[in-house]
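Only one protein chain is missing; all other protein chains are in place.
The block that comes next holds chain A.
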Amino acid sequence: MAAKKLRRAQLSQEMCERLSRYQITTCQDFLCLSLLELMKVTGQSYHEVQKLLCKVSRACAPKMQTAYEMKLRKSVNPSSAFLSTTLHSLDRVLHGGVPCGSLTEITSPPGCGKTQFCIMLSVLATLPVSMGGLDGAVIYIDTESAFSAERLIEIAANRFPAYYDSDEKLLCMTRSIHLYRELTCCSVLKRIMSLEEDIILKKVKLVIIDSVASVVRKEFDTKLQGNLAERSNFLNRGASVLKYLAEEFTIPVILTNQITTALSSGPGLRADLVSPADDLSLSEGSSVSGKRDSGYVTAALGNTWSHSVNTRLILQYHDLPTRQKRTSRYVQWHVT
């Protein structure tokens, strides 16, 4: 919308030519100028410039819809609002499953099962709607080369033996999962930008990026000057494109993240906690009080990234003896 050319905003031809002499060709350039600057470049009076501003704004402003219309549109298609994970307690906590149309992040210590979870969701997405799936293709962007096709078939065959009873059906399922191996930040971003056409062409219903953290942390060392800003920039751009895709096509987008240790220097840093759910050491049992002083573990990529995702799932190991009172808030699951 921002890159919309002014001549499509229904400004007159001579006005567009005049503005292009000052390098103002898109709506974005036009709206970034103040009224006095606009008067200078257009050569119009104050009131005329205000009218022009309204015209250009109308060309790029979003359409209005009331909350009621949004609700009606959703109720027309209720089954497509969530992708059920088939883990009943998790589905209950998430009110139906992984939500379509928003970003969901899965974060955990290494080896907890993030990639397994992603593979299982890929299988679920290819199932027909009657079985709780989305009946569509999956785009899997793998940055750690952790995706195993054999494991995919194993999960599909063992989980849904009645549906995947023949090799042909399994092969059909594997054909609809598109795997892209991207090993640098730049290529990941390029791939994300080109997803729109792929989604339409291949009828994709689920996008998985496993994992965002590994490729970002490899390339950006936050101790170096300037890298923090560049990293935030990259993450924000990726997040906004993914949000646009998720909303436009009403599909779930799943991202995986890693855990990092934030070193603290005492009680002063308590206030910096972005969210208590992020502090995994809280669940380690407050009986060991001395443990807290050295640091706490939290999801990686900083709090700017935390603002960008809509839902965050944290997987962790569960120690039965020390955490009984917390079990109601955590969902237990096993990888089989």
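Keep this in mind: a residue touches a chain if its C-beta (ideal position, glycine included) is under 8 Å from a C-beta of that chain, and two chains touch if they have at least 3 such contacts; residues count from 1.
Operating definition for what follows: contacts and distances are computed from a predicted model.
Peer 1: Given the options "DNA repair protein RAD51 homolog 3", "Origin recognition complex subunit 4", "Annexin" or "Pyruvate dehydrogenase E1 component subunit beta", say which is the protein name UniProt records for the missing chain.
Peer 2: "DNA repair protein RAD51 homolog 3"
Peer 1: Out of A:Leu31, A:Cys186 or A:Ile200, which is the one that touches the chain we can't see?
Peer 2: Only one of A:Leu31, A:Cys186 or A:Ile200 touches the chain omitted from view, namely A:Leu31.
Peer 1: Of the listed residues A:Leu94, A:Ala300 or A:Leu315, which contacts the missing chain in the full complex?
Peer 2: A:Leu94
Peer 1: Hey, which of A:Ala67, A:Ala162 or A:Leu224 is the one touching the hidden chain?
Peer 2: A:Ala67
Peer 1: Spell out, residue by residue, where the missing chain touches chain A.
Peer 2: Within chain A, the residues that touch the unshown chain are 1-2, 27-28, 31-32, 34, 39-40, 43-48, 53-54, 56-71, 74, 93-95, 101-102, 232-233, 236-237, 240, 243-244, 246-247, 265, 268-277, 282, 302-304, 306-312, 329.
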